[in-house]
Structures are given as C-alpha cells and as structure tokens.
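Below is one structure. I have some questions about it.
With one protein chain withheld, the remaining protein chains of the complex are depicted in position.
A and B label the chains in the order they appear, each numbered from 1.
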Amino acid sequence: MSSGSLATPAGLAGLPTPQTVLVVDDEPTARIALAARLKRLGYRVIEAVDGKSGLDALRRERPDLTILDWMMPEIDGPSFCERVRQDPELLTSQILMMTSHDEPEQIAEGLARGADDFLSKAASKYEITARVQSGVRAATLIRRLEDATEEIRRKQEVLEREIQSAASYVESLLPAPGIVAPGVQMVHAYRPSLGLGGDLFNIVSWGDGVLGLYLLDASGHGVSSALRSAALSTFLRRGNLLRHVGSTDPGAILTEANKQFPLTEDGNYFTIIFARLDIRARTLSYATAGHNGAFLQRSSGEFNWMARPNLPLGFDASTTYVTTDLTIAPGDRLYLLSDGLYEVPDSSGALWGQDRLEETICGCGPRPLTEVVARSIEEAIRWQGHEQFPDDVALMGVEVTAAVV
Amino acid sequence: MAMQVKERPVLNGVVLELTGDLTYANREQFKTAVEGVRQKGCRHLILNMAEVRFVDSSGLGLLALVSQNFKLSQGKVSMLKPQSYVREIMSLANIQKLIPVYDNEQDALAGHQRAA
Partner (left out) sequence: MNHDPVFSLDEALSRVDHDRETFEMMVELFLEHGPKDLAEAKAALGVQNAVGLARSSHRLKGAILQFCAPASLHACKALEETAKAGNLLHAEALYATLEQELLRLLNALRRERDKGLAA
C-alpha cells in the first residue's frame, strides 16, 4: 500500500486541515478511480458529474485544486476554464485538465483557454500523484499570496484612515482666513504633499494691536514631520513663549527654540520665520532661521525679500538669532511661504524660482490679496504642468489694511 | 541620481570626493562613508562638493549631523568648492557658521591648523 509519504496534504507545512480537490468528470468509473486515489493521498475530495455542477461546487467549496475532463456535455473542460478565468472571485483557482495522451495540441488550446496544467487520462498513478501534488502546492502559494495581499490592503486602509485623521487635526491648527484683527487681513493656501506635511503657519492676535505670526517648515515629509511641527507650534503659543522665552521678541524666540529643538537623530530640523506685527506702532519685527520664504510688498509696489542668512533651528545650539525691525504702512503686504512653492520643478527639472514668484506677485498689482494668493498657486501649477506638488506648499499673505485702529 | 564617494587621505585628515546629489535618497551612502572615516579616527573631514549638483533639505540636515558628530569626537568638518546652486543653498542657510567653506584644498588644510 503506497504511503504517499512525501508531503502528505495534512502534513504540508503544518496545515491543520486536509486540502480539497474537486474532480469533474461525467464518466463515473474514471471519476471514482481518481477520487479514490486522491482520498488515499489524504485529500478531501468533491465530485461533480458535469461542468455546470462543477462550477457550482468550485464556487461553494473553493477547493485547492480542480481536476477536470476535457470532454463533457454542455460545459466542456476548456469552457469551464474560460468561465473561471472571467470570474473575479474564482479566477486564481488552480485547474488541472485531463487530456488524451496522443493529442499535444490540446495543451496549447488548454493553456490559451485557462488551464494551469495537464494530466493524461492514461497517466500512471505516479504521474497523477505528482501532478496533483504540484497543483496543490501552486494553489497553496497563490492562496498565501492572496492572503498577504489582503492583509496589506487592510493595513493600508487603517493607515490611510489614521493619516486622514492626523491631517484633519493639523488643518484644524491652521488659522482661519479673514480679518484676524482690526486692520489686518489674512489669506492662505495650504497644500501638504502627502495629505499630511511638516509646514505650519499661524497668525494670532495678542491684543493691543499686536500680532504674532510665523511659518515653520519641518524637514522631511509625512507623519513624523507633521508631529514635529505640531510640537514646535505648541512651543510658539503666547503662553509658552512668555514662560520659556520671557518675551515675544522674534530673535529671542528663535534663540530659545533653537536650544529646545535640536537636530534629530535622522538629521531633521526646522526652518522658520517668526514675526511680530504691531499695528499701532506700525512696526514689523522678525527673525529667520534658514528660512527664505518671506517678503514684503509695499503699497508702492516695492518688493523686498526679508530673510538674512541664518542657520536652521537645531544646527548649532549656540546660535543667537537677531531681530530685524521694519516700519510698515497701510497697504503693505507681508507674505510668508514655504520653499515648496517656489522650488517646483517643470518637466525638465528647472525650478520656478523666487524671481518668477516675484514677477507673478508684482504682476498682480493692487489686486485683492485672495486673488494674489490664488494666482501664485495657479502659476506654480502651470509651471510644473500638473496639480500634485512634490513638496509641502504653504503660503500666508497678510495685509495691513487702510483701516486705522 | 546616485552618489559616488571616494576617499583620499591628506595631511591630518581625509577628503571625501562627492559626485552626484546629496539628498534623502542617497543618505545611507553618505552616512556610511562619513561614519567609516570618523571611526578610523579622522580629525579633519573635508567634503569636496565640486561635483555635487544638488542638495535637498535632507542633505542639509545630514551635513549638520556630520558636523555635530565630528565635534563630539573632537574633530571638525570643512567644505570645499560648493558650486552655483549648491553654493547658494549653503550661504542662505549660513552653513559656513557650522562648516567652514573653502575654495581650495590648501586653504581648507590651513584653516584647520589655524583653529587647532
């Protein structure tokens, strides 16, 4: 009595349940002979007497392997295969087709119509055993692959939901556009590259006509940079500034932030511009740390890039950041932005650049702030030729309106 | 574009000739090369940036990291010949405060000795 010791179905890779084989043949003698052989080998066997009931059994039982005769009434072997391959639920099923020993052309047709492997009706018991085992092995591999793919898909879904949720939180930290204080109007555009990004900006009225505003950029992308940005933005709340810095002077703020937020193990850091706008005194004080995305457009149209060369936060704990003071007048517009906006590449890799951004802004003239912000984004998109920005893009425009407090 | 790194020993230090982009994609390569040099006891690392086309924000962070690590082992880092766009990035970030920038190797070597 043959023992079928090589990789018996129940012992295959420690699987607890026997594997199932579906035998579809309208000829009963051959069918039960094959079924008996398969049972001896340890498989669970399902028999079907024709193509139609075979398909039903396949759908219902999802066997590891289907062995089917070529010639059958109504739905023959090749037609069975075609139907299986067209059904998204069944299409990865492993099918072993019976052929006549002396018709090799059958194999070409069988393959074309969807069979995976072939077995001659006149095959020896050894060949039958070998083909069946190889078919079941293939089916097991496919099943594992499908399970792994499904699990990845599920986990991906969970991750995406979590990122969505985190992205919503980050967006909730952004200031609402509009009149943020008497005499101050703000408009913004925010396009994180992966739905979640490391750029954050804010403008907060501190009372008495004084506002604090900043735009920070955490290096890197995605979740970790968003987390770091949220941490720095918490530090930059007025209460925390007064507690940890002792003042709202931009230079002092960055000097302290520099100590509190060192370079991470991965070499990640922040660039930032922090400004203090005093409407009554008509002053704008600011400090920058490695951040070049800031300019002032006077009501006259005069255009000044504000940044001074300065190390990004975290590069050197001993850095002292210096405050620069400017006077401002009604009609002046301050723009804080991330380099993701002016560093967009076109199809050949050429960057849009600060000069072209300046041209765009100046070209808008005295148009309303909302239009200018919208126009800048449009032009960047036009330059790169598509809507998806490769890097986080943030732009905050602040106008000191003609209304006097 | 991938990055190539070649090591060349000089007086009291090592020059790393970099070719390509110093970016997020190439960070492991760069970190490995630098770590290798540092662990051999190098006191002065000179980064030759002449053939570096592009440095992204990750690359900038890497430079800062390397500089900090070398300081911890009583060494220092200098930069040699950054070109056009890369030079601009370096100066806007005020990198020379952290990593001195030189236009030729003799100056780089001399600079180190003066500081020592």
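One rule holds in what follows: a residue touches a chain if its C-beta (ideal position, glycine included) is under 8 Å from a C-beta of that chain, and two chains touch if they have at least 3 such contacts.
The shown structure was predicted, so the numbers you read here are calculated from the model rather than taken from an experiment.
Considering the intact complex, the chain excluded from display touches A.
In the complete complex, the residue from A:91, A:122, A:141 or A:179 that touches the missing chain is A:122. Check A:40, A:137, A:259 or A:356 against the missing chain and you find that the one touching it is A:40. Summarising the interface, chain A meets the missing chain with residues 1-2, 25-30, 32-33, 36-37, 40, 69, 71, 73, 100, 102, 121-122, 125.
Simple rule for what comes next: only the chains that are shown with their structure count from here on.
Looking at the complex, you find that chain A touches chain B at residues 217, 219-220, 263, 266-269, 271, 290, 292, 307, 309-312, 314-316, 319. Those residues of chain B that touch chain A in the complex are listed here as 24, 27, 57-58, 60-62, 64-65, 67-68, 91-95, 97-98.
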